[in-house]
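A protein chain is absent from this complex, but the other protein chains hold their places.
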């Protein structure tokens, strides 16, 4: 862990410069210290600290009954987490990679999402399912997927995605505190990126969990993104500045329920919207955003809502992922098309 | 089975009046007779003929090796069907109810959808997964769901839904002949409805499988629906006629790939579109349709694309399903709102 | 739960009604043997003729059972059956959308249910009306599931009886997690320990979730009793379609004990359940119990068993009726007279009448219930959806369209 950075406005100890991965680790640690009912479970989360080291050191400090190296089966992880939640625990499940959440899909859709309603609110399911998601890491099949839309389509779940270290630190704690089940998507490719390192003031007051945020103001057109695509959108906005285009960038953060009020507000000003996501577009969150914006901003739109997404194909072999993934140029191309409409 | 109806233009024996359920049964039988590699598998599909009797009599006539009463596990059904397909069979899997497809979700997403691409086209996966779907049958939990959007969002799968007996008869055969895996959604509530009985000419030439169809022409506004919602849309169109509104109704039939050309064409004429589906709306097929139409018909739309769908809640207890499900009145209300925009 | 033609309002059939394929007589005999003989390892304390047989291993778990207790077990079974039959009748009369009968499984369920302590937790599947009864849950609280007004109205935390689970196998993992929690909280280790019991059917044993439940419980030494009611059928499929071996032997591969008990013998079910729970309390869990029983009725009210099983089988099992053998035993030992039986019957009829009245008076749930409790913490998107719909609905109900 990096030495804490001294910051004038807050006591020295409350500010630390952390990567996204370390911020998650500290967030988990803080949540576990605050509430003995918080437990972490998943494959290799114990001694190894998870294949991404997000749970590094937690088993050593909290013991094997609070950090569980589980048998290798995702339905088992989620299904037992439901039972632990019913018992009063607040389990935080790690799914090793996005593509491995599917063996647990049934438990998520049939139990996690429905138990609160089934019991008319008598049973809460305060569990968090952490999913490292997205591409760009040069991996083999099933390790680079963006399955968030499946969960956004599932009533009874809440879904969030963090895009930076400060959010990662706060959002994981808020997700754990939330009395609803939360699918928590983490942009794995930025876990250990130095440029994502940020000053985190652990004594600050975080924004609400289920709120989107304008991360760059602009007036020519609006970009909406979440998770790893936020950086792409911000880079695009920086590049567009040279062409004299002022792009507003909104980080959704909450994927379900979507917090689109800031998007509507923005589109009413700019008249143009480009939505960016790595996931295939068909029947997805980006479709939902387009559908809602065209309805809410019908008279403000000067061009249709455009989408820059992964293609409707399985995630390709790693050597092709640069072309598969939305990048700055594809985003700018879409902005150009929007402006020329 | 009903006595064949004599029809002048075709030989007596080629036309039969069948319910949707019997049409599926005959379609399956015909496919099995035509190709010895076609096998039917699922829970209770043998002696019982399936809980809906769609496979009635098939085991008796084709034997236990072509109509398999499988162990009770959906991942097992789909996963072994994949192996059988690799071996050269064309399995037709029955999932007993929509809500029980999720234990098989992983095999569908990770194997069924990806094997053809993984092998660069060397291995085909010509399997059909039949799913009785939708509500309106007064059932308990998990028996009335509309999970089609999950599959439309999954690249590598094809997805269709039939809405009437004639289509049911042809589409099931075409799905079986298709060299891609097909999720085949059947509007279970109409299986045995007398008013869905139709004359089926078994010697006719069917339309292509992946094509939507204008099932009623109109000029005031366009309705798009699929599966059980087609009847709702048609009823709404009939009712609207009294108010002097001429509604065009399009039955999507193909849910992935979507065949939206007729929809675009229609919307360019009517300027208004209402999409109807029982599924929750968030990140769904109806979102996709709205997203694509607002893009393709940007200058033709006189009102935003509106959606009439199930709510973003778990399917409610049966006594509330009438209110949950899109009905004629909600569709007409949406048409009114569209017209008044 | 299957939903059959009835649900979909079929037109009257033009052709003749489907007739069950006629099995050969060898098939009948083979079938009868397969479904009716429990094998040498079957734990039985009360024969179908009501005779108490000794069992050196399990006798001690029912050594304290008095005549009073036996009468009480009898009473539970009679009441549970009566409520079940009433549920069936209410469905036939259109008051319920469907009913899932427990007929024939009273002893398995009451034996298990009565072995449980208040501090234990239960995860049922969807047929455990008898266990529910033993947890102090009124049949009224179950009715909403089948009438379509709710998904069960008991307080699952207070009663320590989880909601019914319909997706086959899911609850086994949920129960394993709960039992792990009991252990993590240090509630296991002596005779006062807590335990969890999870119910599932023979068909369920094929599901991956049940296997994973076995793996988890074994690896975490969870105080979990797997209670498998092998009622010989998973809808239309006999147990042979799920397994080569008797199901209690499945436990062998995981390293915990598996026992087959006569599921039509309430005393044996009680004894074996007490033993299994005791093992779990002491930290020696998990344990698998296979209760060898028979589904006397259809899978659900929408099922038609004549299509797939022969009536001889049913007749054979009638001779093993779970209630009858206790009645005979009570009579033989003079532990109950006609008055007792009459009074239980009267009580049962009263229960049924009460249930019936209750059913008829169940209100239509309010429309807003569609949106209630989807989330513990409000979702603005859903709230907006609700408000818009309720406004439309009120409007619509108010004026004409």
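In order of appearance the chains are A, B and C, and numbering begins at 1 in each one.
One rule holds in what follows: contacts are C-beta pairs under 8 Å (C-beta built on N, C-alpha and C of every residue); 3 or more make two chains touch, one makes a residue touch a chain.
Just so it is clear, the model here is predicted, and its values are computed rather than measured.
The chain that is not displayed touches the following shown chains in the complete assembly: A, B, C. Interface note for the absent chain: among B:89, B:102 or B:226, the touching residue is B:89. Interface note for the absent chain: among C:63, C:245 or C:397, the touching residue is C:245. Where chain C meets the chain that is not shown, the touching residues are 205-212, 215, 218-219, 240-245, 249-256. In the full complex, chain A contacts the hidden chain through residues 1-3, 19, 21, 43-44, 46-49, 51-53, 56, 60, 69-73, 75-76, 96-97, 99-100, 102-103, 137-143, 188-194, 197, 282, 311-314, 316-321, 323-324, 329-330, 332-333. Along chain B, the points of touch with the absent chain fall at residues 39, 65, 70-71, 73, 75-76, 78-89, 103, 106-107, 110-111, 115-124, 126, 155-156, 158, 178-180, 210, 256-259.
One rule holds for everything that comes next: only the chains that are shown with their structure count from here on.
In terms of Cα centroid distance from the overall Cα mean, chain B ranks first. Centroids of chain B and chain C (each the mean of its C-alpha atoms) stand 35 Å apart. Note on chain placement: the centre of chain A and the centre of chain B lie 33 Å apart, centres being C-alpha means. Residue positions of chain A with contacts to 2 or more other chains are 75, 103, 106, 110, 117-118, 155-156, 256, 258.
Shown for chain C are the residues in touch with two or more other chains, namely 150-151, 167, 208-209, 374, 381-382.
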